[in-house]
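Worksheet: one structure, shown below.
Omission of a single protein chain aside, the complex is shown with its protein chains in their original locations.
== chain A ==
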Amino acid sequence: MNKLLLRLARMFDPILIKAGVNTDQLHHILAVKLTMDDRRPRTLFAKKKTATSNSGNPILTILFSMLMGLVLAMILFYGEGPLSSHTFFFSIFIILLCFTIVTDFTSVLIDTRDQFIILPRPVDDRTIAVSRIAHITVYVIKWAFVLGLPAIVLAGVADKSFLSPFVMLIEVLQATFISVLIVNLVYLAMMRTMDPQRFKDLINYFQIAFSTLIFATYYLLPRLVDLKALAKINLLEHTWAYFLPSVWISAFNYVFIHPGQLTLPVIILALMALVVPMVGIWFVIKVLAPGFNQKLMALSTSDGNTSAPRSIKTYDKQDLRDKIGKMVAPDPVENAGFSISWKLAARSRDFKLKAYPSFAFVPILFLYMALSGGKGQSLDDKLTNIQSGSAYFSLLYLSSIILTSMLTNIAMSEKFKAAWIYYAVPVDKPGRILSGMFKAVLTLYYLPFYMITAIGVAVVWGPATINDAILAFFICLIYGVLVALFGVKGLPFSKPVVVKQSGGKVIASMATLILVGILGVGHYFLSKWELAIWIVIVPIAAIAWIMIVQYKKTSWMDLESLDESEAIEKPKKIKKPTKQTI
């Protein structure tokens, strides 16, 4: 597969040579990068691999992508105005591709390792920049093809034309090129104007916002927008439509499928679909790529001592969080666990990317659940219904998503090797560090969010909900400790990032969910009697407290036995060079 794609890439050689790229070097770089991807180290790039067809379980991923593509292909049968079905399809398709590139390939695009390996060799900026773009394109094409295959087949049915699948194949390629181009343009432009540290942060928040947006669109869009009106839209009447790449692609399709009804605007749009990817790539190579590596160089050295000018943050002040830490975790070891957890959590981009979207998931899922059902009602009616009912239960309990996502991610880090320190210091019980970690997540992330939610609930549904909020909090707390016990894989930021979850863990987390579900349902039935809720708070709070105390007693033995279920090497074991044949 890779060989085939490499050969295909050779087709672009004449253009690339004209743009000043050393194509021989380009192909050597590309070949090596693809070989390396096939042999990714076990953990480091696991995140990246999941989205590509080259993942740990390729067949499953391919099947899943195909299924997604099948759902997507249904859009082709939808839409009545001219150009609309293909426009809708490719709008979503391009957004999906861009999203994949941003989340999975940012590391490839700004890989600073190349600075020390390739750049000292006689390779110029352009060639390196193009090799990166080509590397990403190869992956995205593979994925786009899998994702687009159902649509390619079904396009023939939708358009009632034998020609359609072939045109569709070209359209998928165009969409791929345009997606790669969009991301590259944005990144390169951002790098030109921003200093490296801010760029990294911005990318991070961009990724967070983007994944939240996708999630929100998926759940909420069909419930908020009138799809029937959208289907009848005549795109050619709107000026903005002329600037949408998906409209260009759609027009390209139109030219082949309805050659009898061509108008000048459609022909121009169709030409855009052909010309823009070419011109765009030329522009990236010629204008933006030179100097790209220089910026990258700054990116790689900005972590070291010879940094570009930027106001260096000093961290010598005690802030509120330190004070909270002293209050809730007075024991020195526990306090250390508390501090290290929130400090690393607040500064680690990787953690933020994984855990922060959960803050948005809570309201999104709540709205999704609340707006579902009640067919035929208008949006306003539905919103009034929410307020009169007892939907706030789901809102309060949904907040536990934050605990889950924080706790399951906090043990993992790309710099997990630094965790050797836990094994080198004389700590009798790792539970002390763990409980510090738990308290940090609880007081600094969960509690503020929960309080705002609870106040919001009290405002909307009335003060009678206060006792419910308190009870739900302690039940979520119990859930949190259980997640920490069974779901968390170790000390804060001490494990390599892995995607797979071992079977035992899944069962444990299912059992946890069911238990909390039972408690929550019990709470719901009890809610008729206000006094009963107040009384039940006492034992539940006591149980939560006892569990935290017990959690603090986690011994090294317990931690080890947790580790055993996984085949991950522990940081304290020294790696020995073992012979290995390929």
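Simple rule for what comes next: a residue touches a chain if its C-beta (ideal position, glycine included) is under 8 Å from a C-beta of that chain, and two chains touch if they have at least 3 such contacts; residues count from 1.
One rule holds for everything that comes next: contacts and distances are computed from a predicted model.
Only one chain is not pictured, and the protein name UniProt records for it, out of "Carbon-phosphorus lyase complex subunit PhnI", "Dihydroorotase", "ABC transporter ATP-binding protein" or "sn-glycerol-3-phosphate transport system permease protein UgpE", is "ABC transporter ATP-binding protein". Of A:V21, A:V102 or A:I118, it is A:I118 that touches the chain left out of the display. Within the set A:M36, A:A189, A:L262 or A:M451, the residue that contacts the chain not displayed is A:M36.
Considering the complete assembly, chain A touches the hidden chain via residues 24-25, 28-29, 32, 35-36, 39-41, 113, 115-124, 294, 297, 305-309, 575, 577-582.
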